[in-house]
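Missing here is one protein chain; the remaining ones are kept as they sit in the complex.
Chain nomenclature is as follows: A and B, assigned in order of appearance, with residue numbering initiated at 1 for each chain independently.
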Amino acid sequence: MSVTAGAPERVDGHPPTGPDPRRRGLAERLLAVRELSLLLALAALVLVTTLRNERFLSGQSVKDLLLGCAILVILAVGQTLVIVTRNVDLSVGSILGLVAFATGSLFLAAPGTPWPVALLLGVALGALCGVVNGGLIAVAKVPALVITLGTLYAFRGVDYYWASGRQINAADMPRSFLRLGNQTVLGVPVLFLVALVVVAVVGYYLRAYRSGRELYAIGSEPAAARLSGIPVGRRVFAVFVANGALAGLAGVLYAARFGTLDAAAGTGLELQVVAAAVVGGVAIFGGSGSAYGAALGAVLLTTIGSSLAVLRIDPFWQQAVVGALILAAIGLDRLLAVRMAARLRGRSAHGA
Amino acid sequence: MSAYRRRLRVGATGLTVAALLLTATACGGTTRENSGNESGGGSQASGAANPDAPIKEGLKIAFLPKQVNNPYFTVSDNGGKTAVTEIKGEFKEVGPSEASASSQVSYINTLSQQGMDVIVTSANDPNAICGALNQAKAAGAKIVTFDSDTKPECRQIFVNQVTAEGIAENQVKLISEQIGGEGEIAILSATANATNQNAWIELMKEELKKPEYSKIKLVTVAYGNDEDQKSFQETQGLLQSYPNLKGIISPTTVGVAAAARYLSGSQYKGKVKLTGLGTPNQMREYVKDGTVDAFALWNPADLGYLAAYAGAALASGQITGAEGEKFTAGKLGEYTVGKDGVVVLGPPTVFDKNNIDQFDF
């Protein structure tokens, strides 16, 4: 079970859900249930696959899994920040692609650049894209979905335009940078450690910081949040910038991991990211969900991909599975929400 | 208000039924059996060729690759540009940003509208762009396909990068040399239905029946869908499923690069051999770090160069696309049109650590 090692510890910090203390107990339990059931699903999947082929749990294979999910985990955690506020960012795949290509171009133009500088610049470029998203949303006052659907194409277009059919190869990038993408510490890939840090930081921020908790308030009831003095506009803007920065980080890591870069990097990734977050229990209605759950969702999706390959199932099924999972997850959320509402009603009637 | 709703629904139902009846009674029933598919006779060789006709100057030659953001096509199109400059023509490269047949159709229409003399294209779908190509042909353009063909009746010349036999021989020979002539091998292909790859794989299987390869066993064919991540995962799956695997052949540029990346970061590096079709730039890293000994590919720049010359020869009346006609393609020398209007570029080039630095594509 080394795939999921470490995950249970991450679950025990109960994620917050909303500012309403009475709702919290129940909601937290529901979320914990969600994370537990994700772990169970993951365990079942690993078990079934391993029964068919015991090499699925070999050290190499686990390493591959951890490496494979790292980038999706980072993106899913960033998306959690956005979805919790009842928004969505569909442009992450394009931001990732743009930043990845920018990183490659940077090394091409200035071969001596130390990789930490490239990392910082990549994050900054991602954050800049986030500023564009957040700014447009603030100005237009329309659903983030529409704006980010537009920037999905706009950022990708800029990327295409810039690359104009060029490709950047592993040989163009410094060894030290590429090693970042494959190196392991005590058998754990560096990329996965980075993802873990992101999960821990965002998870802690959402739980322990006042501004983090306010995000949930915004997502549950924007009008009420505004009334209670939360600077809604500023928070939402900040969330998009943060998500952009994380997508930028993912873009740099993508460059390090894949080595071969063209302008199409990360195309269509946004669907997987939204799926990972939603499957991980981040309610698409906003106001609830945790970074830990989203990370687990990302791990589950990646593992499904690997399992399909090991079980020799037609890879064409993968996208259909992603879609079905999204539907199942939002359906389940709805069901839980209805149940919870019913129980709350029962309880308050009891109290009165 | 429910009356309105009912009326809406009744109206909608009525319309649907009417539409259904209309469609259903429009014809007496066309089935696959009785449809007698359009037998588009190869009408490509019309008129007589004049082998001595000079190449015209100022020909408008347009390249329409599968997509404009694919580095492979950027290289071939640049090869085409070199050729067009040599013959003093006007070069243009257009194309969709995503590899879809429908957007290619719209570009073909545009090019035909602009009065191009030659359209050189690589088809995203052998059938979908046929109608548009035929219209363009009717409007006076000469059609050359390269890399990926359409149905033969929709173009005059297809410039094939290599013969399928050439690929199969080359790939089997490479892997046999690398694994010492015996052991289990697997193939990592593009998609399960990729026409090129499937033809090559069939011929590789034939090739493996030869006595000198009797100790090599092909255990499976995996499909990475020409997606990097998928190919990566499939390589991983192969090594897990077949512990005794000695070598992998990946006859697709995406697959071989992904497989090389996986191997170079894994415990199998250097132990499991990998060969296939890849570009030197993509593979340089892995050849130098010892993951890959040798792999092969044709030169995509030469492919575009040859396609441009073939188009110019067509537009100048040197050839018509009939079997046996000859034309000269600049620095590449003389070529002969084969059956069905196919021109073959030549045998693939093998790249290893001794020569890889001489190539940049």
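FYI, contacts are C-beta pairs under 8 Å (C-beta built on N, C-alpha and C of every residue); 3 or more make two chains touch, one makes a residue touch a chain.
We adopt the following convention: contacts and distances are computed from a predicted model.
Refer to UniProt and select, among "Lysine 2,3-aminomutase", "Autoinducer 2 import system permease protein LsrD", "Rieske 2Fe-2S domain-containing protein" or "NADH-quinone oxidoreductase subunit N", the name of the complex member that is left out.
Options "Lysine 2,3-aminomutase", "Autoinducer 2 import system permease protein LsrD", "Rieske 2Fe-2S domain-containing protein" or "NADH-quinone oxidoreductase subunit N" considered; the missing chain's recorded name is "Autoinducer 2 import system permease protein LsrD".
Decide which residue listed in B:82, B:100 or B:349 touches the omitted chain of the complex.
Going through B:82, B:100 or B:349 one by one, B:100 is the residue touching the chain not shown.
So which of A:111, A:323 or A:346 would be touching the chain we can't see?
Touches the omitted chain: A:323.
Just one of B:50, B:114, B:267 or B:355 touches the chain that is missing; which is it?
Spelled out, the listed residue whose C-beta touches the missing chain is B:114.
Can you work out which residue in A:284, A:311 or A:340 touches the chain that's missing from view?
Once the missing chain is taken into account, the touching residue is A:284.
If the hidden chain were put back, which residues of subunit B would touch it?
1-2, 4-5, 7-9, 11-12, 15-16, 19-20, 23-24, 26-27, 29-33, 35-38, 40, 68-69, 92, 94-98, 100-103, 105-107, 109-110, 113-115, 125-131, 191-194, 225
For subunit A, which residues touch the unseen chain?
Answer for subunit A: residues 86-88, 136-147, 149-154, 156-158, 160-161, 164, 218, 222-223, 225-227, 232-234, 236-237, 271, 274-275, 278, 284-286, 314, 316-324, 326-327, 330-331, 334 touch the chain left out.
We adopt the following convention: only the chains that are shown with their structure count from here on.
In whole angstrom, how far does the Cα centroid of subunit A sit from the Cα centroid of subunit B?
It comes to 36 Å between the two C-alpha centres.
Within their complex, state which residues of subunit A touch subunit B.
53, 55-56, 58, 60-61, 64, 68, 157, 160, 163-167, 169-171, 178, 182, 258-260, 262-264, 305-306, 309-310, 312, 314-316, 318
What does subunit B use to touch subunit A in their complex?
So the residues of subunit B in touch with subunit A come to 68-71, 73-74, 97, 192, 222-223, 225, 228-230, 232-234, 236-237, 239-241, 243, 257, 261-262, 264-268, 281-282, 284-286, 288.
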